[in-house]
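The complex appears here without one of its protein chains, the remainder shown in place.
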Amino acid sequence: MERKIVIPGTLLGKTDGGKQGRGTFREGDNIYSSRLGIVEERSGYINVIPLSGVYDPVVGDAIIGVVEEASKMSWMVDIGAPYPAMLRVEEVPWRVEFGETSRFLKTGDVIVANVLFINEAKNIDISMRDKHCRKVDEGIIVEIQPSKVPRVIGKSGSMVSLLREGTGCWIFIGQNGRIWIKGKDNQVATLVEAIKIIEKEAHRSGLTDRISKFLKSKSESD
Amino acid sequence: MDLIKDGKRLDGRAPDELRPIKIEAGPLYRADGSCYLEWGGNKVVAAVYGPKEALPRHIQDSTKAVVNARYNMASFSVEDRKRPGPDRRSQEISKITSEALENVILTEMFPRAMIDVCIEVLDAEAGTRCAGITAAAVALADAGIPMRDIPVACAAGKVDGVVVLDLVGEEDKKGDADLPVAIAPRNEDILLLQMDGHMTPSEFDEALDLALKGCRTVSKLQKEALLKKYKTFEEE
Partner (left out) sequence: MGISSVKRDYLYRLAKDGKRPDGRAFDEYRPIKIERGVINMAEGSAKVSIGNTTVLAGIKMDIGEPYPDTPEQGAMSTAVELIPLASPDFESGPPRANAIELSRVVDRGIRESKFIDLEKLCIESGEKVWIVFIDIHVLDYDGNLFDACSLAASAALLSAKVPNGRFEMGEDVPMPVGDPPISCTFVKYNGVIAVDPSLDEDEAAEARYTVAIDKNGDIRAMQKGLSGSFTVEEIKKNINTARVISKDIRKVLLED
């Protein structure tokens, strides 16, 4: 199956030709796209990779969240999904006494966490137990459309490596479209610009070359 | 005044001819999805925000997303300035628009969430509710809202005893009947249907058939608009 753009309602195939993957729905024996996106086949599944849309959390995703509220035994965190996520005291690397939550994380704090659990009612639980999870203490957060995250990472990390080498910045990419950057001011500014270019031209080919040229021209003029 | 003379309508169109239509996907910066549409003298802009948490909480549905479409006409969009704010007509159109769109959106994927659809008529020339739904549908696809199909709408009517497609101002005011129709184009499921005026059952059949033909044409334009936004991907 070629990589082509489909829209909601495009017929992708029959159920005897492939399994129904993400971004699709089934009517009888037919599999249709439910999204505006690129159709791709992987391991027998027919998927549609969306070109736009809000963050749709998947268990295991590393994300960057903003604490909305500290309750007695948990925090509500905005992860850019249609629902706030809950971070319980059992899921943080610190020992938090009852009612002491705001001593560790307060409203407005930014954290790196993982999506732990999503139930049928779409209640989301996140966790900070993994090694890379922490509070964001310095640097900046750039927000892009979550559907463009794969482009910023690139095939086998090729794009993000290019960005790191080309700017000397430290980069952490959250699956929810939030990117944490640390570095010198002018390098950070260049990186932010590069990321915005990738976001705008994510669907075009030759992007890696364009970014490579852009980063070279910036470092030469510095 | 004759509304039809020598087989031609006031604006020179044949009875089964649509007004010129132009559709642009994603023109707005802030909205999650958007569409700008010109249909004859109509100018409509639609924007979608969501899915997002449904607030205030009492409007939440624990099983699916709430679709909240708001149709509004700008004060300067009509000949006699309209006072800002929703009037009863706008509220009715908002409701039936929400219901039409809800049918195709996979709302069960987002319980307790809401999807806001804002339709703003900037310049009006009859057929604004059809233009509004057509634009909203493109904005929803642009926003990445999962849907079973992309709804489209078109109106037919009766003027001087003749069944015609896509009524324009005078025809709407002085005609014999007006029939706006919205469908999910894949199966041609009827999502919105209103009629006022006077038609025999066979005139209705003829008018509905004509409206569906119009819908099919406009549906192609919606698809082109969405693909055009990303067409450079194909330039490989």
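Which chain is which? They are A and B, in the order written, and residues in each are numbered from 1.
One rule holds for everything that comes next: a contact is a pair of C-beta atoms (placed from the backbone, for glycine too) under 8 Å apart; a residue touches a chain by one contact, two chains touch by 3 or more.
Given the structure is predicted, the values throughout are model-derived calculations rather than measurements.
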Practice item. Have a look at B:Asn72, B:Asn103, B:Thr134 or B:Gln222 and name the one touching the chain we're not showing. Key: B:Asn72
Check your understanding: In the full complex, which of A:Ile49, A:Ala62 or A:Ile140 touches the chain missing from this view?
Key -> A:Ile140
Exercise for review: Determine which one of B:Asp116, B:Asp178 or B:Glu203 touches the chain that has been left out.
Suggested key: B:Asp116
Practice item. Kindly note down the residues of chain B that lie in touch with the hidden chain. Key: 28-31, 34, 41, 43, 45-47, 49, 52, 70, 72, 74-81, 84-86, 116, 118, 120, 122-125
Revision key, fill the gap. Listed in rising order, the chain A residues that touch the chain left out are 66, 108-110, 136, 140-141, 185, 189
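Everything that follows uses one rule, which is that only the chains that are shown with their structure count from here on.
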Point to revise | Chain centre separation (chain A, chain B; CA means) in Å | key: 34
Study note, to complete from the structure: In their shared complex, chain A is touched by residues of chain B numbered 32-33, 50-53, 62, 65, 104, 106, 110-113, 141-150, 184-186, 223, 226-227, 230, 232-236
Check your understanding: Residues of chain A touching chain B in their complex?
Key -> 4-5, 7-9, 23, 25, 27, 32, 34-38, 50-54, 82-84, 121-122, 147, 203-205
